[in-house]
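Let me give you the structure first, and then I'll get to my questions.
For this depiction, one protein chain was excluded, whereas all remaining protein chains were kept in their positions.
In order of appearance the chains are A, B and C, and numbering begins at 1 in each one.
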Amino acid sequence: MPRISIDKFENLIRQQVPFIAALGAHLEKLGKGTATVRMSGKAEFLRPGDSVNGPVLVALVDVAMYAAIMSLIGRSEMALTTNLNINFLRPPPLGELVAEARMIKLGKRLAVMEATVFSEGYDEPVVHATGTYSIPPDKGK
Amino acid sequence: MPRISIDKFENLIRQQVPFIAALGAHLEKLGKGTATVRMSGKAEFLRPGDSVNGPVLVALVDVAMYAAIMSLIGRSEMALTTNLNINFLRPPPLGELVAEARMIKLGKRLAVMEATVFSEGYDEPVVHATGTYSIPPDKGK
Amino acid sequence: MPRISIDKFENLIRQQVPFIAALGAHLEKLGKGTATVRMSGKAEFLRPGDSVNGPVLVALVDVAMYAAIMSLIGRSEMALTTNLNINFLRPPPLGELVAEARMIKLGKRLAVMEATVFSEGYDEPVVHATGTYSIPPDKGK
Partner (left out) sequence: MPRISIDKFENLIRQQVPFIAALGAHLEKLGKGTATVRMSGKAEFLRPGDSVNGPVLVALVDVAMYAAIMSLIGRSEMALTTNLNINFLRPPPLGELVAEARMIKLGKRLAVMEATVFSEGYDEPVVHATGTYSIPPDKGK
């Protein structure tokens, strides 16, 4: 069982990360070290070329990774991103976007994850990212 | 002289990148291959620990790099981020944030830049990032 | 079928990339967009802490990605690494090292891949990397 519930995670985002909550991202699934987050495109996400703006995609990746960490170590809102590396593979149109995050390595101090973003209706990913997060003391493996 | 004016760049953002415009980021200076963007903290940018949320900082970096490209190749809104690597060095408090972007290499197809984000009143940077952008055909060096 | 054979790839490395050939890395398997490369530890790869030196692991990742590209576009030794992002997850001891590379996106100009390195006898990966390569003209998808 994941060590945080979907409801508790969504409450945490609503109450403490308003910028992410305002994007309308929702945690859909949570496994042990995995998380799936979905977001519906909004006109204000568009950039030239009628695709979704890069930083919106980064926000989606970041919240999916944040959930994947807590699925393993429980509520720990003080987990901090230390590094994000994002490859933008193709510009996604304004449909549904789904990010799938997966823990690669959970250490005592650092967690390394990867995330892939899909644009619903297309097989190929639109974004691939890796991220490192620092783990609050006493929460790590 | 930069090949786009500050006014024209800000208009482009207002009209075509509403998500960035809504953050309240302003292009303050533009050189040849350099750009300085400033943004005032807003309560909705906060994350646990009373610091600014990572994706907001990424948006700031991205817009500064977008400006730095156009300073060299002129208006070219179809420049696309292909890779961003962001090191979050310390969590910035909710003050003024300033991003300084600088071209490292402008090629025919790809532009590589770096950007540093400072939190006003502190000497040490809060974010360091490198980014690669694909250049629209016929715009590259 | 992969568009280059294991033998042809190994010959190319021996004749044109002596630094990699000298490491003793061997292409073990080649699929469509995937490659597995194996290397035996040697005393000269060690660094303090009795683990394998980072740049040796990078070389292993790089050659596996180079093979994965050619599995899809055929012999194309002029494919060039433009970006590598490497997460060193745990220091590997001096045993057998196996890198598995996989194409994430093959475009016209750029190929994006990921690679994971395992230390034989351990379940957990020791390195995770993503890389971008520029594709020689007329070779891309």
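What we mean here is this: contacts are C-beta pairs under 8 Å (C-beta built on N, C-alpha and C of every residue); 3 or more make two chains touch, one makes a residue touch a chain.
Quick caveat: nothing in here was measured; it's all calculated off a predicted structure.
Trainee: For the chain left off this view, which of B:Pro55, B:Pro92 or B:Pro125 is in contact with it?
Mentor: Spelled out, the listed residue whose C-beta touches the missing chain is B:Pro125.
Trainee: In the full complex, which of C:Gly24, C:Gly54 or C:Gly95 touches the chain missing from this view?
Mentor: C:Gly54
Trainee: So that we can see where the missing chain sits, which residues of chain C does it touch?
Mentor: So the residues of chain C touching the missing chain come out as 16-20, 22, 43-49, 53-56, 58-59, 62, 77-78, 80-88, 91.
Trainee: Under the stated touch rule, tell me which residues of chain B contact the chain that is not displayed.
Mentor: Missing-chain contacts on chain B: residues 85, 87, 89-90, 104-105, 107, 112, 114, 124-125, 128, 130, 132.
Trainee: Touching the hidden chain in the full complex, which residues of chain A are there? Just list them.
Mentor: 82-83, 85, 109-110, 132, 134
Operating definition for what follows: only the chains that are shown with their structure count from here on.
Trainee: By mean C-alpha position, what chain is farthest away from chain B?
Mentor: C
Trainee: Chain B and chain C share one sequence, so how far apart are they rotationally when you fit their Cα atoms? Give it in degrees, rounded to a multiple of 5.
Mentor: The superposition gives an angle of 180 degrees.
Trainee: Averaging only over C-alpha atoms, locate the centres of chain A and chain B and give their separation in whole Å.
Mentor: Each chain's C-alpha centroid was found; their separation is 22 Å.
Trainee: Can you check how far apart chain A and chain C are, centre to centre, with Cα atoms defining each centre and the answer in Å?
Mentor: Roughly 28 Å, centre to centre.
Trainee: Specify, in ascending order, the residues of chain A that touch 2 or more different other chains.
Mentor: 85, 87 - these are the residues of chain A that touch more than one other chain.
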